[in-house]
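First, the structure itself, so that you have it in front of you.
Note that one protein chain of the assembly has been removed; the remaining protein chains are unaltered in position.
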Amino acid sequence: MQTKKIPHPGWNLEYMMWMFTRLSGLAFFFLAIIGMAAALVMGARNQMDLGTLMRWTFFPNPNHVLDSNIPNVDIWANGFWQIMQMLVIFFGGTHGLNGLRVVIEDYTSRPAWQSITRLLFFVLWIFMILAAVYVILAS
Amino acid sequence: MQVKLTIFRYDPENDKKPHFDKFTVEAEPTDRVLDLLEYIKDYKDGTLAYRRSCAHGVCGSDAMRINGVNRLACKVLVQDVGTTLKVEPILGLPVQRDLIVDMEPFFDHYKSVIPYFVGSEEMPQKEQLQSPEDRERFDDTTKCILCGACTTSCPSFWANGNYVGPAAIVNAHRFIFDSRDQAVVERLKILNDQFGVYRCHTIFNCTDACPREIQVTQAVGEVKKAIATARLD
Amino acid sequence: MKHHQYEVVIVGGGGAGLMAALYASKGASTAVISKLYPTRSHTGAAQGGVGAALGNAEEDNAEWHTYDTVKGSDYLGDQDSIEFMCKAAPEVVYELEHMGLPFSRNEDGTIAQRPFGGHTNNNTGKPVTRACYAADRTGHMILQTLYQQCIKNKVNFYDEYHVVDLLMSNGAAAGVVALELATGELHVFHAKAVIFATGGHGRVWEITSNAYAYTGDGVAITLRRGIPAEDMEFFQFHPTGIYRMGILITEGVRGEGGVLLNGDGERFMERYAPTVKDLASRDVVSRAMYLEMKAGRGINGKRYLYLDVTPDLVNHYATLDGRTRPDGRPYVTSAEEILGKLPDIIDFCHTYLGVDPVTQPMPVQPTAHYAMGGIPTNMRTEVVIDAKNKVLPGVYAAGEVACVSVHGANRLGTNSLLDLVVFGREAGVRAAEFAQGADFQPLPENPADFVRAQFDALRNGSGSEKAADIAKEMKEIMFDHVGVFRVEEGMQQAVEKIRELQERFKNVRVADEGKLYNTELLNIWELSNLLDLAEVTAVSALARKESRGAHARDDYPDRDDRKWLKHTLAWLEDGKVKLGYKPVVKTKYEPKKRVY
Partner (left out) sequence: MALDRKVGFWEGVRYKGGGPMLAWALHRISGLGMIIFISLHVVASFFTQQMGSDWAIGINIIYESPYFQLFIVFAVLFHALNGMRIIILDLWPKMLRYQREMTWLQWLIFIPIYSLTIFIMIQRVMAGG
């Protein structure tokens, strides 16, 4: 059978989040590779505390690596890494919180509950992103 | 050889709670589990209730949980499952008596996905042409006998009875990928929903359970992809 | 007790019932009552194909189809009905295709067809491709497609309602009584017209391809209400059932070139049907197999033979036969082709035999398969109740339960599915027409009493007999003595035995006192139906002193057209079988000796 184009069946939250989950999943791989490579180049090799390495990789923020024995963390504090941090937190937070929503909605069939949980999640999501952005910019 | 069966019993008229009954029967290795149930019903306990008809895996009456997995009792032989058997009703549908569950919710989901051909209403002069390749495209999902083994093996369905379930998606797939059908987008719209394909998390129990060896998860995946990309391929 | 009212009530949700429902619901309020979920009906088990002279791959026409069917019926079929059915065949097949039925396809996109036993090119006598198929799941596809269309057309279904009685007033239909399985409650359906489409009764025999549900309820119910049963001695034994289980292996296997072999490895059908060999009609093949096994040429002397479709062997015999494809190329098959065309058969063999048909032969034996006889009807599916074809107003029958008769003494493969759709449609149309021009008959007083009495008897038996034992003895004696081959003595024995079993049956007792899903009560009630049908079958068979089609007697090996070219009618009166006969309808085909 040949590929056949059909009208789009419609955009909705579930559809968009499904797509977003897959795309962000892919994005994590790239972000992680870039982050990890940079962290290693910049000194994590000497350290190899996995927790720290991961914090570097996923959230390259001076705050985050304070307790390492790498003295110079200033190089992180530039615009590029700030954008990377924001991307990670945006993707991670959205992917993860949406995942949590999916899990909860898997187990609730009552529509009333659903609107409440959705609102809650929305608030949580906004708060988390704002908090993260604040932390990033303030450091 | 002797086979020991532990069978789920529940009779709402007399029992408050379900319990298990044990039976021991003489059997050949090539006997079907259904043959054992028939023997028990004939000679040991006539009150045992279950559904069956064709006895060779084509009518879909006797889906039940045999040693922890959904199977058709007429399609498993003693030699495939061993001599200690635990037989229970399929999960996620209300038990009406013993191994009989209420299939209505299952059929309601089935009916919700436009599970019928939509074409022109005119009286035909000749057949609509379809190439063997186009016919092959949806062959797998035409095999479904609506036994319910897949849907009732799916943890997502257990968790949430609103999920249409793999069987309904399989039957939608059968028409979505039929080159003659004209209601493809309507079906995709129905499945592009919170309780449509998105409740499937590729758990695969459905494919393992399907007695017709339909690639159920693949069918669900193809529908997801058709929705995601607005393409049929 | 609950009451319902519909203009047309259809008993049975198989191919015939659903087709009738589609048409009846266009003109009248309609309900389908079925003891199984409609998709569990036995039509779903049909494998090989539905016959229609589309002529997609090679020359074919309805005339040939008609002649083949008449000849196949051993001239007992009513020729006007047969002609009607064969003419309607291409049209209904196209209609099914437009309902979405996924037929297998030829390269040019048309519906694919395969050869089947007894279907021939009337000029050459060679097998013709006439069976329209969807792999080896044709019946499944028909059943699913019709059910889907019923959903589309919002037909009313009463699923898992077991019809147990037919109600009549003023000599016409008034409705039916049904037991709702889930609650054990009796329901009365008041109707202007009732269509019976309850399928066959193969469970009378020990080895059978038929479902547990095939207990002849329709015929038994009508017999009890004074309606005769026609041609009950003609029951088809399909040559190739899986040894000991009876599960059917479609004739399509032989259509694809499969060959029957005896214990000496000989293709014995050459001796019995020199032209079409393994594709002779079913009665001929079953009889030949029986003779081979009787002569000690079963596999290892046992009572089975081999059906072989391994590609090498198929190609070997295809070359010897000079078999060609419709386009003239020599016939050479491969493992892939066989896998593609017979997937379910291969699956059955894996599951139940541990045999791979692509590399190993399958052990087979004849298996009780199809009831040619049943409720007598005319061409318009109206039930007729005497030798003069007096119509019983408002009662219709279609499908395997009916005897139109298009199958006569022996049904050709693929003609049953055709029968279902053609006469199912006819029944729907006719019943709706009837309903538009008729009033509801008043319901009889206490409509459920007759059934209650039957159930009470089952509940109050002494309990000294087990239903299962009686069933087993009935099946064995019927298979041994009223099976593929029959002789006076054996059948006499069978009749006596069945009568004895009828007596013993009175002592059976239903242990289950519950109401919900009391399957035991219904199974035992079904056994009472089987016993009645077994008796009618054996008595009808004993009376017919000739061999014709599926009724093959050792002591009367020849067909006797002078005395026996007539349909049997059997009434059940006060537990006794009364026989009568009616003439066969002949149009243009004079009886000839039947050779394949």
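Just so it is clear, A, B and C label the chains in written order, and each chain counts residues from 1 on its own.
Note that in this section contacts are C-beta pairs under 8 Å (C-beta built on N, C-alpha and C of every residue); 3 or more make two chains touch, one makes a residue touch a chain.
Quantities reported herein were computed from a predicted structural model and do not represent experimental measurements.
Using the touch definition given at the top, which of the shown chains does the missing chain touch?
Looking at the complete complex, the unshown chain comes into contact with A, B.
Check each of B:G119, B:P132 or B:G221 against the chain that is not shown and name the one that touches it.
In the full complex, the listed residue that touches the missing chain is B:G221.
Name, in rising order, the residues on chain B that touch the hidden chain in the full complex.
For chain B, the residues touching the absent chain are 10, 12, 18, 65, 67-69, 91-96, 101-102, 105, 153, 155, 158-159, 161, 201-205, 207-208, 215, 217-218, 221-222, 224-225, 228.
Just the residue numbers, please: which parts of chain A touch the chain that's not shown?
22, 25-26, 28-29, 32, 48-51, 54, 63-64, 89, 92-93, 96-97, 99-100, 103, 124, 128, 131-132, 134-135, 138-139
As a working rule, only the chains that are shown with their structure count from here on.
Given the two chain pairs A-B and B-C, which is bridged by the higher number of C-beta pairs in contact?
B-C
Report the inter-chain centroid distance for chain A and chain C in whole angstrom, where each centroid is the mean of the CA atoms.
65
Could you give the separation in Å between the centres of chain A and chain B, each centre being the mean of its C-alpha atoms?
39
I'd like to verify one number: the distance from the centre of chain B to the centre of chain C, where each centre is the average of its C-alpha atoms, in whole angstrom.
Chain centres of chain B and chain C, defined by C-alpha means, are spaced 27 Å apart.
Among the residues of chain C, which ones contact at least 2 other chains?
Residues: none.
By the touch rule stated above, which residues of chain B touch at least two different other chains?
In chain B, 134 touch at least two other chains.
Please output the residues of chain B touching chain A within their complex, sorted ascending.
Where chain B meets chain A, its residues are 133-134, 137, 156, 159-162, 177, 179, 184-185, 188-189, 192-194, 196, 198-199, 224, 226-228, 230-233.
Tell me, which parts of chain C touch chain B in their complex?
36-37, 39-42, 44-45, 93-95, 97-100, 102-111, 134-135, 137, 140-141, 144-145, 148-149, 151-152, 182, 211-213, 245, 247, 344, 347-348, 351-352, 466-468, 510-512, 514-520, 523
Would you pull the chain A residues touching chain B in the complex into a rising list?
Residues 1-10, 12, 14-15, 18-19, 102, 105-109 of chain A touch chain B in their complex.
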